[in-house]
Structure formats: structure tokens, C-alpha cells
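First comes the structure, then the notes that go with it.
Apart from one protein chain that is not included, each protein chain of the complex appears where it belongs.
Per-chain residue numbering starts at 1, and chain names A and B are given in the order in which the chains are listed.
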Amino acid sequence: MPIGPILRAMLRNKTKVALLVLEIAFTTAVVLNCLAMISAQRAQFGRPSGLDEAHLTAVTYRTFGPAFEDDAFTDAQVERDLAALRALPDVADATNIGPLPLQGGGNSQTYKAPDAKDSDKVRAPVYEADDHVLSTLGLELVEGRALNATDRPQTTGRRIMNCIVTRDFADAVYPGQSPIGKLIDSGDPQFPDVIVGVVRRMVTPYGGGPMESRIVIYPAGRSTGPFQSYLVRSKPGTEKGMAKQVEETLQAQQAERILTVQSMAQIKGAGYGLNTFLVRVLGMITILLLLVTALGIFGTTSFSVTQRTKQIGTRRALGASRSEILRYFLIENSLVAGMGIALGLLAAFGLNVFLVTKFGSGHLGWTLVVGGVVLLWAVGVAATIVPARRASQLSPALATRSV
Amino acid sequence: MSTLKMTDVTKSYRTDLVETRALHHITLTVEDGEFVAVSGPSGSGKTTFLNVTGLLDTFASGTYELDGKDVSKLSDREQARIRNEKIGFVFQSFNLIPDLDVFDNVDVPLRYRGFSAAERKRRIEENISRVGLSARLHHLPSQLSGGQQQRVAIARALAVGPRLILADEPTGNLDSATAQEIMTLLHEVNDAGTTIVMVTHDPGCAAHAARQIHILDGRLIDVREEMPSLQSPQSLSARQRRQANV
Partner (left out) sequence: MFLYYLRLAAKSALATPGLTLLTVGAIALGVAVPTALISVHHVFAQNPIPEKSARLFNVRVDNWELASEAFNLEPGDPPKHITYRDMRGLMASDIPKGETGVAGARAFVFPEGKDARPYQTVIQLVHADFFPMFNAPFRFGNGWAHTADESRQHVVVLSADANERVFGGADSVGKSIRIGPQTFTIVGVLAPWQPTPLFYDVINNNNGMGKTREYFMPFDLIRDASLALKRTGDSDGFGNSNNDDPDAFFDASENNWIQYWVELDPGKRADYVHFVDAYAQEQKNAGRFPRPLNNRVTPLMEWMRVRRVVPPATVGLVVIALLFLAICCLNLTGLLLGKFLSRSGVLGVHRALGAPRSAIFLQRLLECELVGVAGGLSGMLLAAGALKLINAMLPPNVARAGLFGADGFTILVAIGLALAAGLLSGLYPAWRACRIPPAMQLKLQ
């Protein structure tokens, strides 16, 4: 079908076409940016943490019984708890770790190589756990050794500590060399720490930027105080009843405490709470927006079908087939949608620059742009189909009827 | 005193691509209380003439006095005021406002006039009773027959007490019996002193008017002067030829 007559017909309805083009352009710009924000947020949430998230169950508890006021009792109880958990047939391993990874927030320290300049200091989140930490978390050791029982400090006070670091941490402090056996200074040159092992990857939502994957894990000292947390790694396929098993096991060990048992997914969901929240809100806005625009296209096309009822009847009477009428409307709307999307793309990039600089939104990637354009175009066609089909069903007899 | 006085009114007017209708040097005087019928084939410029007369459309040159006042160069607001005060419109398709009932339809021009509530009510009731529809005060146009709708339209046109009624094929959409009633009503209105200019192509209708005017290709032929030629198409075309040579 020649496009010329369609274009000329559109030129005669400049305002209507312009409004629709503008609406589609705005929608394109906003939808693409929503998608960019969503994908940026999801990328953060979805990046691999290095942990065996699917099989991890977290326990935190607060003690209240008088027995726990004795630090020695608390420390021994932690050992008993962990032994009982590891003895469960469905449990692969368990560790006491503080704070819980992926919960958002924690502790951090700055480090440097002892002879490095102060300006080379890097900040890193810090965890403390026992020697089961790597096998419980599922962290992959790539260099050196795991923590063992002898790394554990037996008294309080300052000392030189062995520690495990992530690859990213090692590369930041000792770029281009093996960090095993090297010292790191966390502010007290007298008592540096010694790197004994490197894990491939661990990421936690805390602090933002490169700090999130530069992590230091220390061996935990004696367990004291009313707050403790454990991580339990279950054997594959046993996740279902794990929370209950863990809770019952610990409660049977010692009842004077308030237990909170959560899956790692719950912990992570809370840790990335704001990301998840933003993804949902943006998702809803995007859907509503597509709906509104689809309704707009639907309304305008319906209106123009009604207006052109007699004209369509005449065309049919002059020999146009149903499919030609259908095609006429589809081509017309594709042209309008095409112009809108083209204009919208320009606006989308402009808006993206603004949102990225002002509010740290995500960048528009090419895959996103292509995906978004296809989505918008599909919505445009879908919204046209119903009224266009109605137009194609009109009887040629309408031509002779006076309206 | 003349109600309407047009001198040399000319309009050439284009829509979109082709349609060109025009008024060529129309000169016409209608005296107070006259009943004038305007006829002509379709496309002759009747409608343009009526639009210009009713201040609904502008014209390029010439002068137009309504009730002794030059109305050709007025602002939109002043023109609206004159339409409201001096002209009543009766349309072929009645053109009652579909979402307003009989009372409210007649009320519209009175509102624009700015009458008090009491005055409006008095005029509405008086004019609706004059067209014999007092029982239908709160009916919607869709609940009335064509004849009744046209009566309401006439009541609406009369309500402001206009000097001039412009009627466009007022019986065009009515059966002949009802048309007769409407013509009788217009006659009564005219007898009461209101000037009427009516466009029609129904010779029966035109016969009600004391004066006949013919429009052809935007030119006006006053049949009062050319009475014999109306009877004979040949002389009409002779007249046409003569004008074309001027």
C-alpha cells in the first residue's frame, strides 16, 4: 500500500497526529528511563555475592537468662550450638558470624600496606567468624589457606591477627603481587594483620562503590554478650524445613533466648530493601504508563475510525479488501508510533543524562533501548489492532448511507 | 426604517482544496416587518449570504448595517452581543442543544443577554406558550417530534425579542402538514412585527413571503423588481448573461 496518501491524510490532521506523536515520545523517554533505573537496581541486587545464598539460613538471637551473664557460659554455649547444628543430617556446615553478610550495613575499617602512603588507604567491611566460615558461606578459596582453629585469639586485647581477604581487597592493597603472608595496617602499626587466604569473590550491600567487594574476614574471638548470629548451610534439597530444624535444635540447647531464623533470601531482601522497593515502584509506573498510552492510541484510533466510517465504506465499495483497510490503519499508526519513538529516543537520552547526574540513575544501554523500542512499538500495534479490525469489518453498504 | 441594509457586500471564500463560494456585490435592503424568502439552487451562496447576514461569518468588502448600525467591523464580543439582541435563528435541523431541556434551551440566549432570573422565567414561559408547548417545558429535545422541536427553536429565537429572524430551511426536515404549521407560526411572528429572512428551496414555503429573492452564483436577484423574469427561466438566464457582461 502506498504511504503517500496515508501521509497526506495525516498532514490534514496535524494536531491530532502531533499530540499522539508527543504522547508516544514522552512515553518512550520515560519508559526507557524507568527501564534503565530498574535494570541498574536489579543489577545491584542480582550480582553474585560469592555466597551460596540459596542454601544459607541465618539465626540471630538475644539472650535474657542469667546464665548468659557469664561470658564463659556464652562462649561455651556458642560452641555447643554450632556442634549441634553441624550434627544435623541436613546441615553441611555452620559458623558464627558477625555481622550477618548481605543485611546492609556492618562494620568497616581502613587498611593499607605498612609501607604504603596514607592516601592509599582503602576502606573495607569487616566480618568475624570461626574457622568454618569458608565452607559455610560457600566462598571459594583461590590462594593461601582457610582459617583454622589456631587462628582464633584466646584472649582479648590487641594482637597480630590472621585474616582472609577478597581478591578485590588484595588487588587494592597489593596490586600485582601475591598477598599471602603480607601485612595490612588498620591504623595501629604495632599490630598489623596477616593475610593468610584469598577468596575469589564476596559482595555485600554496605558502603557502596568498590568497598562492597573489598572484604576482610577475621577469626572470631571468644563469644560474649547477649547478641549472637549464626549462618547454617544446608545440604541441597533440604532448605524447606531448615528454619524449623535450626530453631528447634537451638531452643533445645538453651531456651533463654529470643531466636530469629531467616533464609538468606530474606536477609538479602531486607539488605537490598530500597533496591527492591524502587524496582517495584518503577515497574508499576512503567506498566501504568504503557497502559495509559495504549488507551490513548486506542481512543484516538477508535475516534478516527468513527469519523471515517463513511470513507471506509466507500473504499470498501470501491474494492478495498478487509485486509487493506486493516493495513491502512496499522501503517498509519506505525508511522505515528515510529515518529513518536524516534523523537522519544532523543528525549530519553536527554532525560537520562539529567537523571544520572542528578539522582544517580542507571545509564541507557543499547540492549535496553532496542528492547524498549520493540516493547513500545508492540504496545502501539496492539492498541491499534482492535479499532483497526472494527474498521475492516465495516460494511461497504455504509458508503451509500447518509450519516 | 430598514432592519437590514447591505451595500456591495463581497466575499470570496475557500475551504481546503476546491470549494469556492462567494458573494458578489450584494446590495439589499430589508425594511422593518418584511418577510423575505431567499431561494436558489444548492451551491449558489444562500448559506454564505445567511451566515454573513447573521454575523456568523465575515466578508471582504462592502458595508452592512443592521438596525441602523454598521456591523461590519465589530469585535467578536460586539458581534455576539448583536446576534444575541437583534437576531433570532431558526435552523433546518432545529439545533436544540441535546443535553438541555425545552426550558433551558430557550434560556440560553436570555442568559447570554444577562436578564434577571424573574425576567428570564417570564420570557421563557411566555414564548413557549406562544408556540403552544407549555406542557413540555421539561422535555428533552429527543423526547419531542420534529415539529415540536422547531417550535421550541422558534420560541428560543423569539425569547430575546429580536428585530430579525433568520430562518434556514425551517421546514426542510418536516412533513408537509407540520411544515404548514411552522409556516403559520412564522407568519404570526411576522404579523407581530418581527422581520423575517428565510432561506428555502420549497416554492410553497417561499410563497408565504411577501418578497422573494433569488441567489445564483453569489449574485442576488431581487424578484420584487424582476417579477416577470422569475416566471421565465430564459429571461432569468438573460439577466445572468447581462450581469456577467457588466
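The rule we apply is simple: contacts are C-beta pairs under 8 Å (C-beta built on N, C-alpha and C of every residue); 3 or more make two chains touch, one makes a residue touch a chain.
Keep in mind the model is a prediction, meaning the values are calculated, not measured.
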item	value
Which of A:Leu330, A:Leu355 or A:Leu368 contacts the chain that the document leaves out	A:Leu355
Interface with the unshown chain - residue positions in chain A	15-16, 19-20, 22-23, 26-27, 29-30, 33-34, 37, 62, 64, 103-104, 108, 110, 118, 121, 123, 156-158, 187-188, 207, 225-227, 258, 269-271, 273-274, 276-278, 280-282, 285, 288-289, 292-293, 295-296, 299-300, 303, 307, 351, 355, 358-361
Absent chain, residues of chain B that touch it	47, 50-51, 54, 56-57, 76-77, 80-81, 83-85, 89, 91-100, 108-109, 111-114, 156, 160, 166, 168, 199
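Rule of thumb we're sticking to: only the chains that are shown with their structure count from here on.
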item	value
Centre-to-centre distance between chain B and chain A (centres being mean Cα positions), rounded to whole Å	73
